[in-house]
Structures are given as C-alpha cells and as structure tokens.
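As you look at this complex, bear in mind that one protein chain is not there, while each of the others sits in place.
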Amino acid sequence: MALLELQDIHTYYGHVHALKGISLQVEEGQIVALIGANGAGKTTTLRTISGLLRPRSGSIIFDGNPIHRMPAHRIVHLGLTHAPEGRQVFPTLTVQENLNMGAYTLGNDKEAIEENRRRVFKLFPRLEERKNQLGGTLSGGEQQMLSIGRALMSRPKLLMLDEPSLGLAPMLVKAIFETIREINRQGVTVLLVEQNARAALKLADYAYVLETGTIALEGPAGELLRDERVRKAYLGET
Amino acid sequence: MNRRVLAITVLVVMLVSMSVPMSVGAQEGEPILIGLQGPMTGDYAYEGQGFQKAVQLMVDLTNEQGGILGRPVELIVEDDAGDPTQAALVAERLVDAGVVAVIGAYNSTATEPASEVYHEAGILHITPSSTATRLTEKGFEQFFRVCFLDDRQGLFAVRFMDEVLGAERIGILHDNSTYAAGLAEWTRYYAEEAGLEVVFYDAINPEDQDFTPILTNIGEVNPDAVYFTGYHAQGGLLLRQTADLGLDIQWIMGNACNNPELIEIAGVDAAAGTFITTEPLPQDLDYPEAREFVELFEETYGEPLTSIWWLMAAEAFNVIRYAIEETGSTDTEVLADFLHNEFHDFPGLTGPIIGFDEKGDRLGTIHVAYIIDEDGNFVLYPEQPAAGEEEEAAPAEEEEAGEAEEAATEEESTAEEEEGG
Amino acid sequence: MEKFLQQLINGLTIGGFYALVALGYTMVYGVLKLINFAHGDMFMWGTLVGWALLAALVAPLAGMDLVAILITSVVVMGVIGAVGVTIERVAYRPLRKAGRLSPVISALGAAFVLEALARNATEARVKVYPQNLLENLPSIPLIGGVSLSGLQLLMLITCVLLMVGLYAFVQRTRIGTAMRAVSLDHDVSRLMGINVDQIITLVFFIGPALGGIGGVLVGLYYRSFDFTLGWIFGLKAFIAAILGGIGNIPGAVLGGFVLGIVETMATAYGGAGASAWKDAIAYILLIIILIARPTGILGETVAEKV
Partner (left out) sequence: MNVNSIATDKRQLSRLGYALLLILALALPFLGFMDRSKMSVAVLAGIYVILGLSLNIIVGYAGLFQLGHAAFYGLGAYTTAILSINYGVPVLLSIPIAALIAGIAAIIISKPILHLRGDYLCIVTIAFGEIFRIAAVNNIFGITGGSNGLFGTARPEFLLPWIEPIPLITLIAILIVYAITVRKSPLNVQLLGGAAIALAYYLPPLITGQEPLFVLSIVMGLLGLLVASMTHNFSYREAGALWGIAVVFALIMLIGGGNLAGAIDQGVRDTFKVGDPIEGPMGMTFVPVAFKRDPIPYYYLVLIFIIITLVGMLRLQDSRLGRAWLYVREDELAAEATGIDTTRVKLAAFAIGSAWAGVAGTLYASRFTVVSPDSFDFLQSVIIFCIVVLGGSGSIPGILVGTLGMVVLPELLRDVAPTFLIEGIGPFAILALILAFYIHSRRQHLTKAALEAGAIALAFIAPTLLTAQPSLYLAGIVAALVGVWIASELNRRDINPIPWLWGGAVIYIALLTLAGQGLAQSLSDGIHNFRITDWRDGLMGAAMVLMMILRPAGLIPERRRGIVFSAVAEVGEGESVSTPQLA
C-alpha cells in the first residue's frame, strides 16, 4: 500500500477547472517528482493534498487515512508536511520561532522539539548561526533552508516540497538537492514539485508529468529522463 | 435568471408585507385628533417619551371628564427622532391624519421644518420646548410656544451671580449645542452689561467622558463662579471630576441640568452646593393643578415627573383644550385669534400664563435658583435676586428684552438661535 | 509646570483606556485584516454588563469593593469574550472569502445591532455606576499641588498589567507565536498544523475580553455611561491602533497613550474652543500620520500591497 494515493482528483478555482482527474501514488521511502510547465497544476496538486484546497471529487489516502475532506491543520498531525512555494517563511518571526511553528503539532513536548531542532540544525548549520534573526532578513537560500527545516520539525512521514530551487543560484540549487537526498536517506518520503525537470528527475525515483491539470506521463525517473517527448518539451532539447 | 426570480420574490414579499397594514387604524365616532411630535427615539428619546406620557395622561383625564365639547380626544404620536428630515416627514403624516392641533417638537431644529408644514396646512402648532428666537419671527400666526426664550434665564443667572453670590469674576462653559451656546452668549452679554468680568469662556464636547483637561484649566483661572449651560449628563461628570481633581469651583448650572440624574452621576458629595437656575420644579410650583398632575403622573407611570419640558407639553395640551372649549371651534384661525387676543391669566401647570404676544411667545418669566443640599435634593435657595420689576411689568419687559435681544444678536452671531431642553 | 504635570496625568489616564480598547482592534486587524467596527460597542457592552453586575453585587458584598470589582471583571471578560466569539462566528466567518466590502458592512451591521440592544436595555438613558465604590483609595501627592488619585493609579496599573500580560503571552508562548504566525499568513500557518479558526476564535475572545475590562474600568472611573459611548471610544481607539502601527501590540499601547496625551494637551493649551474640537484633533492627527507614515509609529516598514 502506497503512503500517499490520489484517485481521480478534480479541483476548481471558482469556475476554473484546475485539476482534471489526477491519480498518483507515492511509495514509502521514495522521492517522487511532479514536473510540468507553469500552470500545469503542480502547485494546485500539492495544495489539494495538504488540504489548503478541497477537491470537488476524488479521494486522497495518506497512510491509510482518507484526507481529502480533512482540514489542513489536521493533515499535518498525520505526518504530512508541505513546504510551500516561494520560501514562505514568517518574516517577522525569528528563525527559532519559525522552527517552533513547524513543531506546532508536537505541542509542549520540549524534548522532542529540541531533538528535531538539533536534527534540522545539523542539516542546515547556517540556521543555527542565525537562529535569533528575523525570518525576513535571511537571504533567499537561507529562507529556503528555513522553509524546509520548518517542515521537518514535526518529523513528517512525507515531506512535500514546492519548487525548492526557485530563484536560487545554481550552487545553492545543488546544495538544496543534496540536502533533499539526505533527508530522504533519513527515512522521510519526499514529494517534490520542480520546474527544473532535469535536476528533479535525476534526484527522484519516480516521476509524474503534469499538463493542464492532467497527468500526461508517468514512470520511473530514469526512464522519463530518457523519454524523447520529455526531453523535447521539458529538458530544452530538440 | 434564478437570481432575478429570487430578487423579485423578495421584493414582492417586502411590498406585500408593508402595503397590507396601511389600512389599519379606522376611526370611531368623531374624535378630536391632536398630534404630538417629538423624539421618541434617538438622543432625546427620554424627553420625547416623557412628552408622550405627560400628554397622554392629560388626554386620558380629559376623556374621563367627557372630552372636549363632548367629543373624545385622540392623541396621535409621531416620532421625529429630533431630526429635521424626519420632522418634516412626520409633520406631513400628522397633517394627512387630519389633526386639529399639534404639540411639538422638542428641539428647534425639528420644530422649524415642521412649523412650515403646519403653517401651510393651517394647523395650530404649539411647541413646549423649542426656544430658538427665529421660530416666532416668521410671522406664523398659528404658531405658539409655552416655554420661555433663553435670554431670560441668562439674565436671571447673571443677577443671581451678581446679587446673591456677589461674584465678580465668572466663568461660562457650554457644550456647543445651540441651546447651551445661546444661553452662554446671553449670559455673557448680560454679565458684561452688569459689569462682571468673564474670565473664562469655552465649550466642551458633549460626546466626551473626560473633562479633566478643561477643568484643570478652569482651576488655573479660578473664577468666583462658573455657569454651565449644557445638559445634565455632562454636568454630572463635570461635578464628579471637579471633586476628583480636588478643585474648588462654585458651579451654577442651567435648566438643562435640572434633573436628579445629575446628582446620581456626580455623587451626592460632589454635587452638593451646586446651584441650578431653572423654571421652578413641579413640587415647588404653588399651583394645585401642578401638584395634582405631578402626583398623578407618578402614580400612573411609577416614575417621577422629572423634566420641566414634560410639564410644558401637558401645558400645551391644556392651552389647546382651553382654547377649543372657550371658542367652541376647532378652526385654526379662530383658535389662533383667541390665543393671541383673549387668552389671559390662564392657571397653567408651570405657573399662570399671562398670555401670548403677537409673535406667539409666552409672556412673563418664572426662573428661580435651586441649590443641591447635602442629601442630594434640589432645594429652593432662600435668597433670590430681587425679582420685582420683572413680574410687574412683564409685557414691557418683554419688549425691552426684545431690544436687548436684537442688540445681542448683532454683536454675537452665534446667539441667533436657542434651543430648549 | 504643575498644570502640565496634572494634564499629563489626565492624558495618561484616558490614554490607558484608549490603549486597552485599541489592543482588541489591533489583534483582530492583525489576524483578519478586518476593521472590527463592532469592537467599540463590545467595549460599551463591557461597561453595561459591569454596571448591571456591580449593581447586583454591591449590596451582598458591602465593604468588599475590590472583591465585587474583581468578580465583575472576570465575569465581564467571559461574557464579552463570548460575545466577541459569537459575532465572529455569525457575522465574520462566513465572509472570510467574500472580498473587502462585505465584512465591513457586516461589521457595521453587528455594531448597529449591539448598539440598538444597548439603547433599548438602557432606555437610551445615562446609567450610573454604584456610588462610593473605592472611595477611600489614598491619592498620591506628587510635586506641587498635583496628585494622582488612587483610582487613576489603579486604572493605570491595571491597564499596564493587562498589556504586559498580553504582550508576554503573544511573544513568549506557543499559542501566542501561532497567533503572530496566523497574522502573517493563514495558509502557511495551516501547513504548520495550526488550527487557524481556533486561533481566530481565541483572538476574538481575548480582544473583546480586554475591551470589556476596559469598559468596566471606564465605568468605574467616570461613574456613568450611555450607549453612545462605544462608537466614539471605539473610533478613538482605532485611531490609536493606527497611530501605533496596526497589528502591533506595543504600538497600540503607545498609540493609545499618545492620543490621550495629544488630546489632553491640545485641550489644555489650545485656547478657547479647543475642547470642542478635541475629536477633530484626533482625526486630523490620524490623517497626518497616515499621510506621513502609513504604517504608524511602530509599524514595520514592510510594504503591503493594496
């Protein structure tokens, strides 16, 4: 049984039919990538999974629980976190407070929080140096680290990352992807949305290609990387 | 499409639910309809509702005694909320209802537009409490008032401070309502005439709760007496905060503070020793009619008759009743003519009504000074300024006051209109 | 100098009241970006409920003024907090996604309802708090003839304590931090597992509860009130919140004191007529601040989009 399973999900923004029947699966321990162009519905898919949007039909099963009707904050309790696009850290909260918010579901369990914090600081030593700075004063890369670190604070089973490489320098992109691999190695399943298709496919075990709200292609990442059509449309090759 | 259907449904429901009851209110026999217009809601609701209670009581008494000219009296009450726009609208309603005479409105702002309606419709109109000078200067022959213009009170206050208290440096404080500002202007005018020095003259904002800044200022100037012309709610706060600040100010307050709530708000200790210039309180009126009525009021409604204006409203009704009975007519022209020319020395609830002058203003004056005693009661102050000349030569005095009035109006444009209550 | 000091005390007292009410505005605005027009009327309801309770408690608890006041305050906090939560549920929550105009109308509607209820409950008359409460508090003599009355001191201390408590709660606790997070971004807060609706409910409890306490204090201090109190006080408090930088708790407190002192000083030194213009002075101050520094005195200069 897959950790996360979407069955024929339809999501609307008002009258705009954004997702037209998405079905996908994320197996435990995998890194799964969602790739596609702008507007294909990648972010919408993540927002639907994490409960920020409610699908009009279809089902989402996470870890055996149906979550398609669950409010977002309860989904987090089940162990599914979502680091949103655009490094949305809380700008006027300090780094430490940002991380504490990530551990909100742990309640007042000081020990667990402390332990998770240590793990995050190990992954991102830069954050420890800046733990009393305001989130908004960090650089782009640091904010991305904070966003990922915050999502890890509740020790999720599944981490969803939305465009972690967006707007970062190539050097930093590489470092972030390294870290994602490291996170996965520590036992966290990752669902990754990326525009940078090549890097994503290299990192992932399995991938889905989204196109105008439907899944156009899917397969093991290695295969997709070699797929003629994918190379043409998304990897900029002719 | 559906929306439109819905909207239309709603509209139809609204229209149906408001159009049906229009026909309610059929009449029996041939009652004499008297209109009462006043603020039943809004800021002055207290006064307006008092009007209604007092006049209704009078109407009931009249009907018990067989009505007027053998016809029952019916009171039609309309609420103008003290607002000129609504006042004009409800005046039209009273005209449409076919009233013989109207009592109201409370404040001059509302009375003005209403008086135009009644004038054009030819309906007798008596205001119990609107004291703006302008109201009777339009030459409406069917418009009267049973209250007094406020220059008289200003003159009285000055005499009291001058002759009784022996004050030399006085302060005047109003609340910017036209009534209070007008009274303050008159007081200043007469004070300067009497040779008193006005060392403090300012206004408060009646919507405030906190008057400590201005009280501190008054304390600095330290006048012999300060005359406050505004309303009792603020008056009470002023007294309270004077005590809280530990200031020693001799307060004198105008007739709008003639209300037991003043003492409640201020607390007895803070209120004691304050003077009030006012028409005599109902219980101090030496007229059996007045006392009887005040007692009956308390008996009927379980609350004391606290406002002089309620008594004035009942007074207005009595004047109308008397005029109809004496003339045997409900014709406005006849009634107005009677009130102007033949109506003299009527035993009123608020003292004898000497008569009305050609403008429709009530002749004479009745102001006295009260003091709040240690137990929190209004007590007629034993010493009053020499009153003689005023009562003897009331009509002449009136003319004199009229001249003074003009003079003051020229000097102080703000004193043009005054408002009762 | 004496006069100045006395006026300063006067200003501080009234400023403290503004600050207490401003806190509720600033918190609600922080989390919902909504001007809660009903807040001033909830404050007035605090005065009203406090009046009714005290009137009932004074006799059985004769001689124990402070106990009566304490009980009253706690009950008023609960009642007004519950009113706040109810209003949020009924009038604001269904409109969370309905654009900018609708919540404003709804808030005004709620304010009208509260005011009409209060007007009818008080028969549109001035109501007076029980006599002789806290009469024997000593007043504290300062230099010259100036003194700080015991009541004033009590008010100031209560105001400051409540504000410090609130600030500590928001800054130090987990729930408080969650509140700040929600005020920054609802969706991201949800992704942290924060139950945003619950936090909003909490805000709509705390803000009105503080306003309710403020109402009781105002009632105790001025001894009388009527139903129109809420609107004026509410508007002033909102101005105070903007002065300090809306959404900012220390800002609201600072704004309240600044407004109180400016008003008082303007009245004291503005010459004749200034008292009557007091409210206008507050509004003009508001406009100047908004033109010169739209984020208020303590507001962050984070640009916010239209």
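Structure notes:
Each chain gets a letter, A, B and C, in the order it is written, and its residues are counted from 1.
Methods note: contacts are C-beta pairs under 8 Å (C-beta built on N, C-alpha and C of every residue); 3 or more make two chains touch, one makes a residue touch a chain.
Owing to the predicted nature of the structure, the values given are computational and were not obtained by experimental measurement.
Touching the chain that is not shown, out of B:89, B:243 or B:296: B:89 (per the contact rule at the top). Of C:140, C:161, C:175 or C:284, it is C:284 that touches the chain left out of the display.
Where chain C meets the chain that is not shown, the touching residues are 33-35, 90-91, 94-95, 98-106, 108-117, 119-120, 231, 235, 238-239, 242, 273, 276-277, 279-280, 283-284, 286-287, 290-291, 294, 304-306. Think of the hidden chain as still there; on chain B it touches residues 2-4, 6-7, 9-11, 13-14, 16-18, 20-22, 24-25, 40-41, 45, 78-79, 81-85, 88-90, 92-93, 95-96, 107-109, 112-113, 116-117, 120, 132, 134, 138, 176-179, 181, 203, 205, 413-414, 416-417, 419.
We take it that only the chains that are shown with their structure count from here on.
Taking the mean Cα position of each chain as its centre, A sits at the greatest distance from chain C. In terms of their C-alpha centroids, the spacing between chain A and chain B amounts to 75 Å. Chain centres here are Cα averages; for chain A and chain C they lie 42 Å apart.
Remark: chain B and chain C have CA centroids separated by 37 Å (rounded to whole angstrom).
Counting partners per residue, chain C has no residue that reaches two or more other chains.
Residue ranges on chain A touching chain C, taken from their complex, read 50-52, 71-74, 76-77, 81-84, 88, 90-93, 97, 100-102, 104-105, 107-108, 136, 150-151, 154.
Across the complex, chain B is touched by residues 3, 6-7, 10-11, 13-14, 123-126, 128, 131-132, 139, 145, 147, 149, 151, 218, 222-226, 228-229, 232-233, 263-265, 267-268, 272-279 of chain C.
The touching residues of chain B, counted against chain C in their complex, run 41-43, 45-46, 175-176, 201-205, 207-214, 216-217, 220, 232-233, 236-237, 240, 244-246, 261, 264-265, 267-268.
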